[in-house]
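Up next is subunit A:
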Amino acid sequence: MSEVLTFKLILVFSIFGVTLLIAMYSTYLERKVAAFIQDRVGPDRAGPFGLLQPLADGVKMFMKEEIIPNVSNKFLFIVGPCVAMLTAIMAGVVIPWGGTLTINGTQYNLQIADLNIGILYIFGVVSIGVYGIMIGGWASNNKFSLLGAIRASAQMISYELAMGLSIIALIMITGTLSLQEIAAQQGGGVGSDWNMWNIVYQPIGFMIFIICAFAECNRMPFDLPETETELVGGYHTEYSSMKLGFYLFAEYINMFTSSAVMATLYFGGYNIPFINDLGLDPNVATILGTVFFFMKIGFFIFFFMWIRWTLPRFRYDQLMNLGWKILIPLAIANVAVTGLVMILMD
Partner candidate 1 sequence: MLTTLLILWPLVGAAILLALDARFAKPWALTVSLIELVLTIVTVAQFQPDATTQFVVNYPWVASLGINFYVGIDGISMLLVILTTVLTPLIILSSFKNSYEKHISFYSLILFMEMALVGVFVALDGFLFYIFWEMALIPIYFICLRWGGVNRGAVTLKFFIYTLAGSLVMLVGLIYLYYQTPGEHSFAVEALYAAGQNLPASTQSLIFWAMFLAFAIKMPVFPFHTWQPDTYHTSPTQGTMLLSGIMLKMGIFGVIRWLLPVVPQGVNEWASTAIILSVIGIVYASCLAIVQKDLKRLIAYSSIAHVGLIAAGLFTLNKIGMQGAMIQMISHGIVVVGLWYIIDIIFSRTTTQEIASLGGIRNSAPIFTTVFVVIMLGSVALPLTSGFVGEFLLINSVFQFNNIIGAVAGLTMILGAVYMLRSFQQTMLGEANVRTQNFIDLGLNEKLVLYPIVVMVILIGVYPAPLLKISEAAVNNLHQILTNYQALSQ
Partner candidate 2 sequence: MTSLSGRSKVVVKKEMTLAERMYLPAILGGVIITLKHLFKRKATVKYPEKKREFSAVWRGQHVLKRDDKGAERCTACGLCAVACPAEAITMTAGERKKGEENLYREEKYATTYEINMLRCIFCGLCEEACPKEAIFLTDRLVPTEFGRGEFIYGKDKLVEPVDNRVDVTKRQTPAVLEFKKHKNLSHNR
Partner candidate 3 sequence: MNAVYILSGLGIFSLLAEIFSFRKILFPIVLLGLLATAGLLVMDWNTGTSHFSNMLTFDNYAIAFSAGIAVIAFLWFLMSRDYFENNTHVTDHFALVLFSLVGAVFMVSYSNLAMLFLGIEILSISLYIMAGSKMTDLFSNEASFKYFLMGSFATGFLLFGIALVYGVTGSFDLGKINQVITAGSTEFSALLYAGVLLMMVGLAFKISAVPFHFWAPDVYEGSPTVVTAFMSTIVKIAAFAGFFRLFATCFASVSGEWVNVVQVIAVLTLVVSNITAVYQNSVKRMLAFSSIAHAGYLLITLVALNEISASAILYYVLAYAAASLAAFAVLHNVAFENENASAESFNGLSKRNPFHAFAMTVALLSLAGIPPLAGFFAKYYIFTVAFESGYVGIVLLAVVTSLIGIYYYFRIIIAMYLKAPETTTPVAVTTMHNVMLVICLLSTIILGLFPDMIIKLI
């Protein structure tokens, strides 16, 4: 029991660390991708290839002057970024980072908690993520911030619906809400127990999901809450120093989490096709799987950035139209079609 607990603790801390690390390097990656897409090289001074740049940024963030506007609601002003950060980190709890490790005959699951309602948990956490933005935006007592916050809340509520609906179709196929089971279902070896990745069954669902994920993370082309050309900086206009850092960090962590969720739900999670047929040692296979999982996550993070530097920003009404008039009906149709096909297949 205590061994498992120790393992879980280690897992918690390592996942926490990895999350932060990946978030940090996402900033680096973002700049790099941006640069490359714009035919530049990006940061390359701090360390080799500029790899220490995130550290430098972090130090800069810490060293910046802490400004709390006089007219703001001081308590909430500080609470805002904390909530944003907290909810961002919490989502990682239910994601299965890998298969099972067997050490000394004890099976260790590379997942912090296998909730039977894993997807719902993620939804819950994501849905309260908006509080961070709203509280911060409101507490700043600045009209740009407030507008950003309002936009954020409307946007997140709207897209959560389509997101949920797209996942419902998936759940109909998998028959479970547990992420561990969903991931496991997409594995297997050649033969009778071979299962395809869910993307094969749910391409439209995935498309909707990824669009919604963009919107939920306030990423371009849905970064209306922080449109610098319109709202100066949106909800974090008044923020500086580490509080701003928290917001930015939260955004990258969200990106990381949603990439992980996407990979788990639609791209087989930690499963590598045909790896079971290679006859590897289970532990090695697990570790390989985890690595592969992070590669998938990395690809999606890259994809996030790629899109950011490709597409222009939506106008606000276009955003809402897309959410309500296209994605939701499409998602409902997807659910209906999925249901029909399932009935026909029976």
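Brief remarks follow.
To be clear about the criterion, contacts are C-beta pairs under 8 Å (C-beta built on N, C-alpha and C of every residue); 3 or more make two chains touch, one makes a residue touch a chain; residues count from 1.
Regarding selection, all candidates are chains of the complex that A comes from, given by their letters.
Predicted model only: the values in this text are computed from it and were never measured.
Touching subunit A in this complex, out of the candidates 1, 2 or 3, is candidate 2.
By the touch rule above, subunit A contacts candidate 2 in their complex via residues 33, 35-41, 44, 306-307, 309-311.
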